[in-house]
Structures are given as structure tokens and as C-alpha cells.
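In this view, the complex is presented without one of its protein chains, the others remaining in place.
So, subunit A:
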Amino acid sequence: MDDVTGASDTSASVEGLDLARLGEMLRERRGKLSLRQAAAEAGVSFSTFTRVEAGAQPDLTSFTLLCAWLGVSPGQFFAPVIERQVAPIDEAIAHLAADPRLAPDAASKIADVLRNMYDVLAKAPAQRQVVACHLRAASVLRPGVPHRLNSLLGEMHDKLAARVAGGEL
């Protein structure tokens, strides 16, 4: 049933980083060490260690340090990207073509309509730009925050660039 309901599209895979597993591994590796001792060993701050153990996302430097302390590759925490072999519209059209209730001509007419609508309505995947800026923000971010923050910063940057170009700033 999973492939039909799209159950793979959970918030965890949207976020793309297995923070729960990272937190779990930190707790296991820490064992009887205090949070303070473990943080000192790993070379991150006490608050960063505590929050990441509880499932928050560390900044890049802390993430690298924590992975090194765990002795694992940072890559293992990234959810594997589920690659679509067939575009969704082609898949839908293939289903129509295979429907015994539709004559080939009818299936092709619906397919044409679908393809036209899809071309008009489907949005190109959002180009996420990497924004260079100094950021006064929490050093440890909760799940869901990095993507939103990134897109907000991108929006701010674009608006500011337009204002600078327009001589307003």
C-alpha cells in the first residue's frame, strides 16, 4: 500500500537528515559520561550537545565534530534520495493507457488534456540558493527550521538586491 499512499513522504524525509538517529547514537556513545564531559570530548558546547542529543540540528562545524566523535561518516545521516525513474505525469498516462474501460482513443484524449494541464500547472522545482550572510540565529535548529530559514533568507536577499538595483538602498 505504501507506494500508493505516498507514505515515504514523511516529515523526516522532507527534512532529509536523520536527526533522531544522530541523537540516539550520541546518547549511546555517551553512556555514563555526563553531558558536560561528552561535550568537552567532542569539542562542542554543552548546550549544543544537549540539544542535538534531543533531536535538534547542529551547525555544520558541530555536526562534523559530533560525527568525528561518534567515529561515523556524516553521510550516513542523510536520508537516501528516492529517485523517481518515471516522471509522475508519464506514470499517470501509462495507467490510463492500461485501463481496460478506456478505448485507446479516449485514453489518448485524456492524456493530452492531462499533459497540457500538467505543463501549465506544474512548477519547476524551487531553485534553492545558498545565501551568504551573517546570521544572528539559534546555533542549533529544530527540525523544519533550516529549510524555512533558508528560503526566508533567500527571499530577503532577492528583495534587498532589487532595492539596491533600484537605487533605494
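In the analysis below, a residue touches a chain if its C-beta (ideal position, glycine included) is under 8 Å from a C-beta of that chain, and two chains touch if they have at least 3 such contacts; residues count from 1.
The criterion applied here is as follows: contacts and distances are computed from a predicted model.
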{"item": "Undepicted complex member, UniProt protein name, chosen from \"TldD protein\", \"Zn-dependent peptidase ImmA (M78 family)\", \"Acyl-CoA dehydrogenase\" or \"Sugar ABC transporter substrate-binding protein\"", "value": "\"Zn-dependent peptidase ImmA (M78 family)\""}
{"item": "Selected residue (touches chain absent from view) among A:Arg29, A:Arg115 or A:His147", "value": "A:His147"}
{"item": "Positions on subunit A where the hidden chain makes contact", "value": "15-17, 45, 57, 59-61, 63, 74-75, 78, 81, 128, 130-139, 141-142, 144-150, 152-153, 155-157, 159-161, 164, 169"}
